[in-house]
Every structure is written in structure tokens, then in C-alpha cells.
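The structure's right below; bear with me while I get my questions together.
A single protein chain has been omitted; all remaining protein chains appear in their positions.
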Amino acid sequence: MSTTSSHQTWGGRFSEGPNARVAAFTESISFETRLAPYDIRGSIAHARMLSTVGVLDADEFKQIEAGLTAIEGRIEAGNFPWDPALEDVHMNIEARLTEDIGALGKKLHTARSRNDQVATDVRLWLRDTLDSLEVEVDRLRHGLIGLAEREADTIMPGFTHMQVAQPVTFGHHMLAWQAMLARDAERLREIRQRVNRLPLGAAALAGTTFPIDREMVARELDFDSVIDNSLDAVSDRDFAIEFVSAAALIMTHLSRASEELILWMSPAFGFIDLPDRYCTGSSIMPQKKNPDVAELTRGKTARVTGHLVALFTLMKGQPLAYNRDNQEDKIPMFDAADTVAACVSLFADMVPHIQVHADACREAARRGFATATDLADYLVRKGVAFRDAHEIVGNCVQHAIAQTCDLADLPLDALRRFSDAIGDDVYEVLTLEGSVAARNHIGGTAPDQVRAAAARARHALGTQAG
Amino acid sequence: MSTTSSHQTWGGRFSEGPNARVAAFTESISFETRLAPYDIRGSIAHARMLSTVGVLDADEFKQIEAGLTAIEGRIEAGNFPWDPALEDVHMNIEARLTEDIGALGKKLHTARSRNDQVATDVRLWLRDTLDSLEVEVDRLRHGLIGLAEREADTIMPGFTHMQVAQPVTFGHHMLAWQAMLARDAERLREIRQRVNRLPLGAAALAGTTFPIDREMVARELDFDSVIDNSLDAVSDRDFAIEFVSAAALIMTHLSRASEELILWMSPAFGFIDLPDRYCTGSSIMPQKKNPDVAELTRGKTARVTGHLVALFTLMKGQPLAYNRDNQEDKIPMFDAADTVAACVSLFADMVPHIQVHADACREAARRGFATATDLADYLVRKGVAFRDAHEIVGNCVQHAIAQTCDLADLPLDALRRFSDAIGDDVYEVLTLEGSVAARNHIGGTAPDQVRAAAARARHALGTQAG
Amino acid sequence: MSTTSSHQTWGGRFSEGPNARVAAFTESISFETRLAPYDIRGSIAHARMLSTVGVLDADEFKQIEAGLTAIEGRIEAGNFPWDPALEDVHMNIEARLTEDIGALGKKLHTARSRNDQVATDVRLWLRDTLDSLEVEVDRLRHGLIGLAEREADTIMPGFTHMQVAQPVTFGHHMLAWQAMLARDAERLREIRQRVNRLPLGAAALAGTTFPIDREMVARELDFDSVIDNSLDAVSDRDFAIEFVSAAALIMTHLSRASEELILWMSPAFGFIDLPDRYCTGSSIMPQKKNPDVAELTRGKTARVTGHLVALFTLMKGQPLAYNRDNQEDKIPMFDAADTVAACVSLFADMVPHIQVHADACREAARRGFATATDLADYLVRKGVAFRDAHEIVGNCVQHAIAQTCDLADLPLDALRRFSDAIGDDVYEVLTLEGSVAARNHIGGTAPDQVRAAAARARHALGTQAG
Partner (left out) sequence: MSTTSSHQTWGGRFSEGPNARVAAFTESISFETRLAPYDIRGSIAHARMLSTVGVLDADEFKQIEAGLTAIEGRIEAGNFPWDPALEDVHMNIEARLTEDIGALGKKLHTARSRNDQVATDVRLWLRDTLDSLEVEVDRLRHGLIGLAEREADTIMPGFTHMQVAQPVTFGHHMLAWQAMLARDAERLREIRQRVNRLPLGAAALAGTTFPIDREMVARELDFDSVIDNSLDAVSDRDFAIEFVSAAALIMTHLSRASEELILWMSPAFGFIDLPDRYCTGSSIMPQKKNPDVAELTRGKTARVTGHLVALFTLMKGQPLAYNRDNQEDKIPMFDAADTVAACVSLFADMVPHIQVHADACREAARRGFATATDLADYLVRKGVAFRDAHEIVGNCVQHAIAQTCDLADLPLDALRRFSDAIGDDVYEVLTLEGSVAARNHIGGTAPDQVRAAAARARHALGTQAG
């Protein structure tokens, strides 16, 4: 055996170790130390099981457990020296264990492989990640519900095609954001179920010749079940893809909200303001106050979408079982997790502090003929068929544009020129308050409906299946 | 009103209709006629509800229902003249209805908008699509389980890094494919629950001023619930993204299987053959027989991944509620659905006809020192620590390479030169049959485990939650 | 030989033809007929070369040429019956040729394969596509330059972070769009050079045993050179990827312009209007006039980005030389070409008709302290260091916000409270006209610079390397 590979765990059949550039190219220690606590937890459960089935004796397990626990302490304290020459987290820990407790450390890897070990570590990490992400998503949802209740009566223009469509309330709009995040929380819980299955015991790809007890390990590590096929256990990366897809969807929702925050803070709209602490300025333009958090969140959405593409492309066409390509799953997955967590948390901080300029919102709703549909509906109630009503109101609008005034500003006889079904009760339906109040059914924008919907959302949040 | 826009449903405020190039650019009729039956079904439920709440009278509903049913018949019979000038499916149907039953047809669009209408149509279509796709996924799973049982004892090399790793059975490998598809089926069922919620009643974005009964419509159309926020109802495209993400994952699984089928059919492997009817030839090379179905499936995976990117990119940064951009959701979603359905079905047809060349599989497993891990495990059982055992076997392999022979071909004294823990019982663990039989735990490749796993999989398929 | 495969060009070694589902799955005739004229042109050049080198005689070539020309006529006239059972365009044409001119038709495929044939067809098609796309890009650029000249003096707010930053002119903004497209045109020309290389002669993958003259074929078909390696010639899809990447970049530019058009047409901005013929309305809201062309262009950007991902994913990890996966390159490439052509053309039509509301633009520039940087620069010219000047102006702005007025509305003594370097000449630099006129260097927004830049752009367009 060559001395250059003496520290490698697989050096026996090699005449030389990897050269320095290859070692640097293939190492993973620089990005996966976050797995260390999970690796140790998994190793202890594995060793305990080995002692239960008689591959280790009770004393050996005790020593291994103590050794690993000591290493965990050093890692937590930040004084564990990671060595890239030892390739990865697993080998660093095992090498140190052998240094600390002697030759016994070399028995830890019995009946397993790095393939099933890393799969176990990642699933444990992702399970925790999903749980803490859901907490933050729910905190953001709480904030949105509170804001919705606060602004349940605040009228703003609802837009389609960025044209003024119909008046809605600000609270109603906030509940639309909340509804997106409620679906996100559902997805996180579903993914958790598929993540929480134990790959350990698959060994390299085919299982092991030792009499292992996988159900015991699953119980020790709080997995719901064991993965039923060893080839699948080491080659499956569905959970990474599913998670990053769900993360990209959360980001997509935040980016839609960001787009609106950015627009609403623009002087062209002026609907809202944000506290200075959520904004930054310009190095050249002294007057600038920029909604950077929203802009960066919109930008980071692109990043997470890119990570999703990386994972799909990574797995496409890979033969079973394990290929080294799969090491490339971690950076996109970890960065997607960090990015979505940071954005959700900052939104959860920021949302309760959104300052709504009710006057500017109301003023904007008065531009753009927001109550034209109400006029059409009025005509339908007077017996006109909807399509004909639509045509009549379209002509009224064309006339009002020519007069540069709003529909409500047209005198009755001007309106009646387009339809004699119009009476002097028409002006009630042309008010903003009348318009929103009339949309009084489940899902509608009437303030009472908004309050009821907020209450339902709050209740759902309290009782959702964990 | 200009004559050019007389057929448009929104012409009232316009002085001219879209020019021909704009009309061609914005039309959707060329790709969405598959929505027609769902549009009619939704319209009938909407009209029935309008009559229940008194917006239409009973006779009006009867006429509308009869008119729509007649149109449906003509569409099914293939003699409905779709007119691109009428923009979309909804307007084609409504225009024809008005032609057929007179001015009453103009009342159908009361209390709804195309925004909530198309959202309803698409959800109804996707619900059917998910259901029929799951049937085909399950048919493929049945085929794989059958093949696994047929080849439960057939030994082949298991690969990692495309190097021979350890022997597995062909049946075990087929069950790994099945396990991937089992997760796919889970995902399809979860997505269905989020698809099956009713957007109708959201109207353009804010709800409607008519006294609608959304729960009634939901019941009529077998939706599980109504969507709780009107802005969300018309702007949500999560379901499209979720579906295409799940479709891309199914494709990714099929592409991994395809890669293996292509390799195994290559003369370098020669593990399998496929009936001629699943292959094509070459225009120039008379001897060629190509696994085109697998190659195209691998290629089409790229296509579906591209569609997923299209949808994520489409929605990123869109302000609420509806923007015309969203029309672009349909082609990617429809094509993803068609592609995944075609590939899954063809695989379900083809899998039972895979011919396994057991001799070639066995021969390949004998190359590459597939039982080296068994030798290391043997040493562990003789008391050697695993890491030391690994090193000893690595050295044995290096020696065997130099002798250009397999481990089992080395004489006992040659092996004992590396460790005196090796006895003459070592040759048992170096056989392929011994190796696979020894991996005898849940998830392991032992033939008995494969048969048990196949039985479990078959049972799960029979009882899965629908 | 089985009768079922009698029409296949490769049936000799097969005992059965593909079944109907496989045939439907593998056919390409449904999407590639646009290649037909190129296929015929390539075949004629190939046959002429074969006759020159003596593989065909002169009379044989004449007959083949006449036969192919007749087929081309029928295709152009729309009465050529494409048969999916014949798999692809090439085989349809060859089969018909053999029907028309007899057994001689069977000689056409000598010394080539479908692999090099389709590569040739696609390159010929793409060369034409690039040329016509560049014409349209240039037409759009002309329109933008004209609009820039028309609006060289129109002041609007320049935005960063969607906050008002500094005043610019509308013409200056249009030239920014033009600059993006100028780079796009450069890229199209560069790609053309790599497209315009001849693959024919590579045959299946290794070249042919016939004494072909590839340079002659290249000359006949106006290719710049022959591809130097036969394996590369049939497996290279760089040109498809490069083209779709450039197309996605054009779309990205149009989507940025679209975003701005959509915002500017929103009543919140009201900067522009578009003729009714470039807009559509709403089925429910009679007042709506939506900028659909811009919205759909923004949406279609996602589609082309998706196609690019499809192509990259398709090629990743493919071994040489040809794999059937590659058939999947066509739909993304064709659809990207159609999409970008439609969007560019429609923009080229629409841009000259953009109506600018100069008053609204000017009014918006007056909000948001657009001249704050001018005040800082003024202080620098009075001897204050820039960073200190920036701080002073920031404090002035904070004061003006508290007074709800603009900087120019603050009385001199109020301004001087922040810095006694401020004199009564300060009000000149606080005007919008003064601000834009002062940015008077190459690339700056001063109207004179805009006019000069427009002249340079027009000149570049006239003289660019074709």
C-alpha cells in the first residue's frame, strides 16, 4: 500500500492516492459539515443496533457511543478540525473516533456503507429543516391574517393585466397571499412523510450479510418506516427534488408578493410604506429608499428555481445504484433550504409592519372605472342579458373617457342615452363601498367576508395536522 | 362600436378590434379544445345554480342545458367549427349557444368571468388526467412486480459508479424501479386533493354581486371544497406547477430505467433483448436494432423538465390577480400530460416483454470482484475490525488484478498471505449465490426477500388509498 | 421479411415491424415537414455530387432531380400526402421518389445516412431562420430609433428599484431597448457562422466508403465549410442550443420592455397608450383595455427559457454519436424560432404606434426628488466632498418629506440650514430640464446626446456586417 493513500479508507487496492487537484475536486467536507450532528446520531443508533444483534458487544457499544458523543461536543463547540484529506464528514468522524478510542473505532462501519449512511444523514437533516421551515411559514401566515383583519375595510383597486379591474379590500388581498402559503405548508407536511423513511441497512446497494435489525434503527431515529429496496434506498433523490420544488414554489409566492410590495412602494402607487430598517439607500442618490428585501427575495426566487433544474438535470438518465454525480445534490439542496428560510423569516418579521396608505389606495380605486362591472350587473338585475349589459357599459366607458370623467360623474341622462333601464338608483352601485360590500359570498371581497375568512384561516392554522 | 370587433365579447369600449396578427398571437383556440367538455360541464352546473338562486328561471336553465348538451354532442362528433376569431373555447361555445337558443344564451355568463371559468375547466381536466395517469402508473408497477417475481433468482452485477459492486438479482433491480413509481403514485394522489377545489364564483377577481351558491356548484362538479379567496382562485397556478413537477419526476424515473435498458441491450452488456416491435432500425446500417422507445423516453424527460421551468418562470414575479401571461400555462401543462402518459403507457406495454439473458447477466457478475465485500464481512466475522478487513481485501484484489484472475481463483495460501484469518471455508462466501442469499433482511437482495417484497408491493398496489 | 415492416427502410433484419403505439411514439412527421424544402435541396446537391464523382451517371441525376423537383412542387402546393407510417420527412420523400421514377430512387441514399441528412436539413432551415429573424430584429430597432428621435426631449422619471431615481428622456429609454437588440443581432450573426458548416458526408457516423466530394456539396448549398469530424457532425447540437439561448435572450429583452409597457399603461403611471388594435378587453369588465401583446410576450419568455433547458438537459451525458433522444431537439427549437419571430415582429409593428403622454411622464418625474443627485453634484462643485454632499442632501430630503413638498419648493434659508454652500443659483439645478441637459456626455440622457446616439445607432444598423 502506498503511503500517499494511507489515510484513505479505501486505499488497499490502489497504488497511489488521488493527486491534490483531484482531492480538492472530489472532497465534500467544505459544504456538508451541517450533517455532522445527524451523522453522529445515526452512527450511535447503528452501533446500538449492532450490539443488540450481537455484532458488537455491549461494552464496545458503550465506548463507541461515548467517543461519538465527545466528538459531537467538540463539533458543537467549534473546535473539531475538519480535514479535507479525509474526504467527507463521515470519514473525519470515524478517523477521529479511531484515534480517540483505538482500533474499536474501525468496527463502526460494519454492515453499512457511506451510500446508506449519507442518505440517512440527509434525511434526518431535511426532516428538521422541513419542521423549522413550517414554523416560519406559519408565523408569516399569522402575520398576514393579522394584517388582513387590520385592513379588512381598506379599499384598493384590484388589478388584472395591471389595469384597474374592480375594487377589493387590502385585507382580502393579504388573505390571497396567506392562501398560497397555506398550500405550501400542506406540501411541506406531505414531503416530510416521504423523507421520514430509513435507508440505513441498504449498505452499498444490496444490503449486508450481517443480521441487522432495520426496524430497531428506524425506531431509534424516529423514522416512520424502512425503505423497502436497497437499490432504491441509495439511489433515490426524489426527496431532494420534491423539497426544492416546494421551496421554489414558496419562493414564487414570495416573489409575487414582492413584486406587489415593490410596485405599491413606488411613488406611482404609493399604497404602502415600510419602516426604514427594511430598506436601504443609494450611494449616489440621496433621496432613495429602496425595498431591497422584496427585490432580493424576487431575485433569490431565480436562484432556487435554478437549483431545482440542477437537481432534475443531475438525476436524469443516471443508472442505478449510486454514482458520484449525486454528491452534487447537496449544494443546491442546502442553499435552497437556507434561501427559502431566510426569505420566509424576513417576510414574517416585516409583514406586520407594512404601513398602508388607505387614502392613496382609495384614490387609485377611483381611477380606471373600477365599478363598471357593477353597472353591468345592475343592468342584468333590470332584465338586460349580461352580454348586452356588457356592451352597453363598454359604450358608457368609451363616452366617459372622451369626457375625461368617471362613470359616477356622468349625469343620469348621459347614462340613459345608452340604456333606458338605468334609473337614478344607479349611483349607489357605482360607489366603491357599495361595490365591495355587494361581493358578499364565500371568497368574495366584502369586508364581512374578509373578516370571516381571516377567522377561518386562523382556526385552520391552529388545528392543522402536524 | 366598430364592426371589426362586433364578434368580440368585450367590444363596447373599443374603437377597433385587434388586427389579424394580434388576433393570431393572442388566440388560444388552437391548443385548448380539450377543455371543451369540461367547459360545458362547468357551464351547466353554473346555470343550474343560477336557476336555483333565482338569477335564471327553471325554463331558462332547461334551454341552456339542452343547448349546451347539443353543442357537446357536435364537439364529440367532431363537427363543431372552432373559430379562432372568437378567441377561445369559452367564447366559441357561448357564441354558438346564443346562435342556437337565441338571446337567452347571453345570460349564461352572468356572475362569472373567463378567469374563474378557465380555472374551473383546467382543474376538471387535470383531475381526470391525474386519475387516468395513475391507472397507467399502476399498470406499469404491476408489470414490474411480475417481472421481478419471474427473475427473482437471476443474478446480475449491481453497479455503483458503473463499476461492478456486488451481485444482485434482476428481480431486486425491477423492484427498485417499482419503488420509484410507488412514490410517484403517492404524489399524484396528493396533488389531486389540491386540484379538486372549486374556483368558480371568484368571477374576474373579487367575487360577484349575484347571490351565488358556490357549495352547490362544488357538489355538482364533485369538487371537495370551494377556494376560499377570489383573488387566489383566479391567480393560483400551483396545481399546474405541482403536476408538471410530479410528471418530470416520473419522467426522471423512466429515464433512469431507459438508460439501463439502453445499456443492457448494448452488446457490451447483452443482459436483455426487446421484441422487434419495440425497436427500429437504421436507414444505412442494415444490422441495427435500436431501443428507440427507451431513448425517446430519456429524451422526452428533458422536454418535461423544460416545461416545468417554463411554468416556474412564468409565474415568478407576477402581480395578482390575473395577467394574460397565464395563458401560456396551458401548452406546457398539456404537453407534459401527453408526454408522461405516452411514456408510462408504452413502458407498461413493454416491460412484461423484456427478455432477460440470465447467462450474460451471471457472466458479467463474475467480472469485477463482486464478492470482495463478502470477503471483508467474512474477515469481520473472524474477528478482524472492518476497516482492517477492507484493507486486507483491497490488497487481495490488487494481487488478483496482477494475476488477471478473480478472487475465487486465488489459491488458499495466496489469500492467507494477506491474512491468516482466512480459512478454507472462504470459498463459500466468494460464490455469487452465497453472496446474494446472505443479504437476507428487509430490503436486501436475497431471492426470498425479493419474493416477499414483490408480494408486499402487490398488496400495497391493491389497497392503496384512491 | 415480415410484411408489416415492408415499407420500412430498415426492415431486412426484423421479424416484425413496430406496433402501432410505438410507431406513433417514434414518428417525427407530425412536426418536421418544415424541413421538406431543405431536404429536397440537400438531396439534389447530394445527387449532383454523386453524379460528378461517378456513383450515379448524368442521366440518373437528371431523373432524380426532376423527380425531387416535382415532389417539391406538390409539397408547396399543399397536396403531398405525408404518411406517418414512413416515419419521417426523408423517408416520405424517398418513398415517393421511388414510386415516381422507379428503382432508381433507391440509389439516392447511397453514401449518406439519415443522421447526416437531417443535420444538413436542420442547418439549412436554421440559416434561413436566423436571416429572417435578423431582418425583423432590425426592423424593430429602426422603430425604436424613430421613437427615440420623436421623444428625445420628453422627460420621464428614470427608475431604480422602481423608485424615482433621476429624470431621463423617453428617447433615451427607447435607445436602451435598442442597445439590447443590437447585441442580439450580433449574436445571431455569430451563430450563423457556426450553423453554416456542412455535416453531409459524415454518413451514419464514420464517413462513407464512396469517393464523395464534400466541398462540392458545401459550395452547392452555400455552406462556408465542411465539418471536420464525422462523429461530431452527426452528434453536434451546439447550434440548436446556441440559437435557443440567443432566442431566450431576445425574449428576455422583450419581456423587460413588456414589463415596462404594462406598467406604463397602468393608470398608476399612465405614461403611454397603445392603439386599441394591440389590446383586448374583458368578458366581464366592460371598461378593461389590456396590453395583451406585452403580457403574452412576457409569458412566452418563460416558454423559450423552458425550451433552452430542454435542449441542455437533452444533450447532457449523451454518449456519441447519434442517439434517438436527439429527435427531441426539434420541437423546442422550432417552437422557440416561431415564438421569438412572432414576438419580435409584433413589437416591430407596435412600437412606432406607442403614444407617449408627455404630461404624465413629466408629472411623475416631479415626484420622488428626482433632482437630489443634482443638488449633491452642485455642492461638490461648490467644494464639498461628494460623501458629505450626499449626507447633506439626504437631510434636505428628510426635511422636505416632513414638509410634504419637493426640494425645489423649499425656501433658500431652509436649504441653507443644511449647508451654507447653497446659494440662490441652486434652483437652476433642481429643474428637470436642467438635470437632463447636464448629463451631456456619450451615453448620457441629455436630449442632444440622445439625438446623436440615435444617429449613431441608425448608422450602425445600415452598415452592420451581414
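Couple of notes before you dig in:
Labels for the chains are A, B and C, by order of writing; each one numbers its residues from 1.
One rule holds in what follows: a residue touches a chain if its C-beta (ideal position, glycine included) is under 8 Å from a C-beta of that chain, and two chains touch if they have at least 3 such contacts.
For clarity, every value in this text was computed on a predicted model and none was experimentally measured.
When the whole complex is considered, the residue among A:Ile284, A:Ala421 or A:Ala452 that touches the unshown chain is A:Ile284.
Only one of C:Leu175, C:Leu221, C:Leu296 or C:Met333 touches the chain withheld from this view, namely C:Leu175. For the chain left out of this panel, the touching residue among C:Val22, C:Leu35, C:Val89 or C:Ala202 is C:Ala202. In the complete complex, the residue from C:Val22, C:Ala165 or C:Ile422 that touches the missing chain is C:Ala165.
Chain A residues in contact with the hidden partner, per the touch definition given at the top, are 8-19, 21-22, 25-26, 87, 90-91, 109, 112-115, 203-204, 275-290, 292-293, 295-296, 298-303, 305-314, 323-328, 331-332, 342, 345-346, 349. Annotation for chain C: contacts to the undisplayed chain at residues 1, 9-15, 55, 98, 103-111, 115, 158-162, 165-168, 172-173, 175-176, 178-180, 183, 186-187, 190, 194, 201-212, 214-215, 226-236, 238, 241-242, 245, 248-249, 252, 255-256, 258-260, 263, 298, 301-302, 305, 308-309, 312-313, 315-324, 373-374, 377, 380, 385-388, 390-395, 397-398, 401, 429, 435-436, 438-446, 449, 453, 456-457. As for the chain not pictured, it touches chain B at residues 159-166, 262-263, 265-269, 281-292, 295, 309, 312-313, 316-317, 364, 367-370, 372-373, 375-376, 390-394, 396-397, 407.
Here is the rule we use: only the chains that are shown with their structure count from here on.
Each chain gets one centre point, the mean of its Cα atoms, and the points for chain A and chain B are 23 Å apart.
Looking at chain B, residues 9-15, 109, 115, 203-204, 298, 301-302, 305, 308-309, 312-313, 323-324 sit in touch with two or more other chains.
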